[in-house]
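Supplied in structure tokens, the structure appears directly below.
Every protein chain but one is kept in place in this view of the complex.
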Amino acid sequence: MDDFDDHFHDECGVFAVYGAPEANKLTYLGLHALQHRGQESAGIVTSNGKQLFAQRRLGRVQECFSEETMQKLPGSCAIGHVRYSTAGGTHIKNAQPFAVDYAHGSLAIAHNGNLTNGLALRKELEGLGSIFASTSDTEVIVHLIARAQGRTLYDRVVEALRRVEGAYSLVILSESSLVVARDPYGFRPLCLGILQDAPLFASEPPAFELLGGEFIRDVEPGEVIVVDESGMRSTYPFKSKPRKMCVFEYVYFARPDAVLEGVSVYESRKRMGAALARQSPVDVDLVVPVPDSGVPAAMGYAREAGLPFEFGLIRSHYIGRTFIEPSQSIRHFGVKLKLQPQRQLLAGKRVAVIDDSIVRGTTSRKLVRMIRDAGAKEVHLRISSPPTRWPCFYGIDTPRRSELIAASYSPEEIARYVTADSLAYLEPEGLHASVGSGGFCDACFTGDYPIAPSNPEDSPQRRLPLVAE
Amino acid sequence: MDDFDDHFHDECGVFAVYGAPEANKLTYLGLHALQHRGQESAGIVTSNGKQLFAQRRLGRVQECFSEETMQKLPGSCAIGHVRYSTAGGTHIKNAQPFAVDYAHGSLAIAHNGNLTNGLALRKELEGLGSIFASTSDTEVIVHLIARAQGRTLYDRVVEALRRVEGAYSLVILSESSLVVARDPYGFRPLCLGILQDAPLFASEPPAFELLGGEFIRDVEPGEVIVVDESGMRSTYPFKSKPRKMCVFEYVYFARPDAVLEGVSVYESRKRMGAALARQSPVDVDLVVPVPDSGVPAAMGYAREAGLPFEFGLIRSHYIGRTFIEPSQSIRHFGVKLKLQPQRQLLAGKRVAVIDDSIVRGTTSRKLVRMIRDAGAKEVHLRISSPPTRWPCFYGIDTPRRSELIAASYSPEEIARYVTADSLAYLEPEGLHASVGSGGFCDACFTGDYPIAPSNPEDSPQRRLPLVAE
Amino acid sequence: MDDFDDHFHDECGVFAVYGAPEANKLTYLGLHALQHRGQESAGIVTSNGKQLFAQRRLGRVQECFSEETMQKLPGSCAIGHVRYSTAGGTHIKNAQPFAVDYAHGSLAIAHNGNLTNGLALRKELEGLGSIFASTSDTEVIVHLIARAQGRTLYDRVVEALRRVEGAYSLVILSESSLVVARDPYGFRPLCLGILQDAPLFASEPPAFELLGGEFIRDVEPGEVIVVDESGMRSTYPFKSKPRKMCVFEYVYFARPDAVLEGVSVYESRKRMGAALARQSPVDVDLVVPVPDSGVPAAMGYAREAGLPFEFGLIRSHYIGRTFIEPSQSIRHFGVKLKLQPQRQLLAGKRVAVIDDSIVRGTTSRKLVRMIRDAGAKEVHLRISSPPTRWPCFYGIDTPRRSELIAASYSPEEIARYVTADSLAYLEPEGLHASVGSGGFCDACFTGDYPIAPSNPEDSPQRRLPLVAE
Partner (left out) sequence: MDDFDDHFHDECGVFAVYGAPEANKLTYLGLHALQHRGQESAGIVTSNGKQLFAQRRLGRVQECFSEETMQKLPGSCAIGHVRYSTAGGTHIKNAQPFAVDYAHGSLAIAHNGNLTNGLALRKELEGLGSIFASTSDTEVIVHLIARAQGRTLYDRVVEALRRVEGAYSLVILSESSLVVARDPYGFRPLCLGILQDAPLFASEPPAFELLGGEFIRDVEPGEVIVVDESGMRSTYPFKSKPRKMCVFEYVYFARPDAVLEGVSVYESRKRMGAALARQSPVDVDLVVPVPDSGVPAAMGYAREAGLPFEFGLIRSHYIGRTFIEPSQSIRHFGVKLKLQPQRQLLAGKRVAVIDDSIVRGTTSRKLVRMIRDAGAKEVHLRISSPPTRWPCFYGIDTPRRSELIAASYSPEEIARYVTADSLAYLEPEGLHASVGSGGFCDACFTGDYPIAPSNPEDSPQRRLPLVAE
């Protein structure tokens, strides 16, 4: 139903546990709590100290695993991965964790992020005789580890990561140890938790909550942690870089109940709404969120503006992947499957509609027209983040620049296109004030890329479809 | 996931359309909009004027039908049905519409409701040589129609319905006509809409909205409508009875965007919350809804009380039917899969938690303990309807009286059981004031049954499991 | 793959067991041994003495049942059914055993055969108010039982069967007893076996062999057997008729290892081949069977003629239901998927090809051309039964008369159509001599119908598709 969901998409979530009974089921639950970060495929690799065991499937976590598959995942250590479907299709060969045999035994790796020099490294490795079974950056990292000279897994991982540039939050499992790494900029989130004595790692803290664990702290940018029989050791082997976690995690990606780098996602969204109300007030009768992601910002907007907050759009809980559509066209069909307007609430009213972002604008246009058809007298669109004008190269699925409506048009032009009576975006200052002191990557809003992409128009996700499956 | 969802459940939703192109797909969309009324099975029967075509499946509407099954449903008239799984299991033989051949051709029927004299009629019909392939009341109605002497389908339906007592909202399709009936008390809702010139019928108006149609009016209690080539005729062939639509449709069953008998479900829920705030105020820091059904009442409560409304519980969008559970027990596991607490919001706070109803109390107990574990200092439970003390015999799946916690325990005792600091239910007067002038069945709260059940302890859903499949 | 299999088809197989541990699994195995009699659907109904339990599915026995479904079939008594897909499609509502509730409790029935007055009885029953959920004759029998006045199940069954005409081998299960009946002509086979002390019933004796039981005797034409707690009683309540078992069971339907009415199917087929060799000799180099059904007849032919018997056609063991076909036409594609010619064996040879029957002739034509393409110098077709010229009304799926090639064309004309150098059918005398003393129905060869059909051109399988599913 991507046509009806005009958002950037996070590409992955990762999870790891070391030294806990039923590591397989804990990872299953952790992945379930991270399901919003990727619904295409799910995978778990466990170690029983002697051998790795892998299960990967296309689909959601609950569909991918059963009691029967759990029995094929013995051992007390595990890593897991959920993946979002990027353009070009859904293939089991791209499912993670990626698991291989190499000179030192077996290795499994789960990766959230994207390498900016991945293509160059791949060409170099192929020149040395490496073969590639997938199109993912993760395989590049595995080849680098396999060719590294270091004595321990930790040594080899650090040696490999010295070669790569870009975004990575990684969990790597061998028969006997777990290595966890976050890139020096800290583009993607990664957190450390604990369950009884067992360390846990996850993209977001609610994964710990679900399985009864506790959040300890964020894994730091540039930190590499190794866990084995002798315990857990934290190291910082790379040159330090400015902290650049993705600000869009607060805007849309992360769960509202996540707290990342000390800041509550839910509270930051309410502050974005309040800042937007101060910055772009409007004389309306109602404030209506686009559920679910626009709800906290709308609450903040309404409270700050002293306006009634109402669920003027009702979200369906039964949206699946495909839909039969009548050949006779139904107005607003796509958006209506997901959101239905409350006619008696909207009729004759001036309405401020609060959404978190606009990518292509097509859904906003359908939405505004549907609200107006339901009787609204005026529809004012308020977006709780700045205009998204630049593609991401650090692990987010974004369209090319030419498809980003705000890259080519002004808010006034966009307002006309989506047929809104007015449109305002949150200014970057308001966004920064809402998420705290700074140190975030906001390249999608500003084009201010922490690592320069080789070709800004060439989205890295699309580069290598050599063998299609 | 019924363990984690302590609610009464509506048993069915019905839909019908007469004389529209793609009647099959319109019915498919109508049933999708009624999906919340039943997820066990879905069925569509169409007529092309000469013959009926049926497709029934177990599962949700989207899973049940494909472009391929649509092609097996030709014709411009159709009825559809979604069904909730009552105790005793999920069987294709109980899926509706029920379709048969009889002396006058073919007949399909979709039924929302429950007959109070169904068992007696069944015994009588069996005594006359009738055979029964299902355990549903609907088959009783079909047998009565088949044995009726009337000349037209309308005559036979009316003759059959004169024999039955209880709750029914029915849509009945033959090769050439559609008959729609609502019982004289009007226990279950039923609405009339229009799409271009074609009449539509559905349990709730949002089904019309989704497919681009318009709501016209409620079908009246005791009204029988016949639609055929010569047009639509409304009749009132039965002795009039006091209007008794199910008040629980407002409390929980119906969609928030539905307007039933002129009253907005969403607004009525906000009024229930406001009435509850006036009736049972509490000195707290936050008002937190149990999403999604508790949200409007919590908004009403918070506004009336002048308290902050916050999403202290985050609902998962990825809850499926079965879940792998670790053998090592996880605290609050069941409820946590569906709802996760926002620790940083709840910690140290006095919280009013707003839910719509309590059936057995087990989920509430888990919920309150989970909120307290997340750091809440005080947890006050406020229920936006009166205590549910009596089983329903008019088409709602309720447990036996002995399983209804409020049938045996006072609110104070229940508060102790669920470990809440305080517990208050909305008084019946507050409920009635919220939904309007009266004329509702509230037997589940009061035991004041409009039609006396033969044996109040004998829930009708359980009576006939003779051949199990 | 019906296009590639030009045969009459048996419509069903039935099985029953009374008073044995694991009656469900014994029935499962019995049905597996009868799988050749029907691959469309399979069903088992068991009784635990108090209640019936039913499981019916579309597909083959192995696909239909699992350890899980077995657990839903408790009790020591069971009946089962496999069904062939007749024209008009495959629908779960036609799967048997048919199970209902009626005035005296529950009832399940499995039927092999076809009633010649089924349609008339159905009209009569509908006139009395009966409703029909399927198009099968079996439902007619159930209605008659339900309306019968008799005190015991046996009495009611006999009363019902006095009304019906035609072919039936029936097994009927109630909570406490099993009634087994074979029509007075004995059109369809039915056998009695034993496993330890438990009586078994099946369409063919190999069903007993598979589960370790023993064959006792055929159930006699007109015999009705009742088995209950007090033991087994045999009765002959109907007026005696001439014995008329279907001779085509020997020609094609039954398993080669079956012995029916004292005659081995395998030996009778060899005798048909030998008789054909005496009657229609031919000067050839090789005798080649169309496997598998033509193998025994070809062995008999070759031995009698003193000619080499060779597998010139190799049958694939991997034929499924659907096949992807290239758009560029492949010669003999259909038949070749099932049978491939041995080029080096056939090249330059004069070949006698032995098949059991020809229905429409299209497959024979493809087959003869394929053998000639593989290099055969002459191809002489020999059919080990007489020309099939008349449809069956007693439970076999046959096309209308106009589609039977031998109804309109002489053997010489058919030889030209199928491009054979010569064609000969076995004469009826040769057939009768091969199967023994007489007392068989051979209406499909002779048009000599034991019970006159109301309309010989109106195949009973096609009469009632009122509600399509």
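Order of writing sets the chain letters: A, B and C. Residues in each chain are counted from 1.
Rule of thumb we're sticking to: a contact is a pair of C-beta atoms (placed from the backbone, for glycine too) under 8 Å apart; a residue touches a chain by one contact, two chains touch by 3 or more.
None of the values given here were measured: they were computed from a predicted structure.
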item	value
Neighbouring shown chains of the undisplayed chain, as defined at the top	A, C
Chain not shown: contacting residue from A:Q55, A:S76 or A:T388	A:Q55
Hidden-chain contact residue, picked from the options C:A16, C:V45 or C:V61	C:V61
Residue touching the undisplayed chain, where the options are A:R147, A:K241 or A:R315	A:R147
Residues in chain A touching the chain absent from view	45, 51-56, 72, 92, 99-103, 105-108, 126-133, 135, 142-143, 146-147, 464-469
Sites on chain C contacted by the missing partner chain, in the whole complex	21-22, 25-26, 28-29, 32-33, 35-36, 60-63, 65-67, 70, 206, 209-212, 255-257, 259, 264, 266-267, 292, 295-296, 299, 309, 311, 314, 316-318, 320, 322-328, 330-331, 336-337, 340-345
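As a convention for this text, only the chains that are shown with their structure count from here on.
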item	value
Distance from chain C to chain A - Cα centre to Cα centre, in angstrom	60
Centre distance in Å when chain B and chain C are each reduced to the mean of their C-alpha atoms	48
Length of the line joining the C-alpha centres of chain A and chain B, rounded to whole Å	37
Chain B: positions in contact with at least two other chains	none
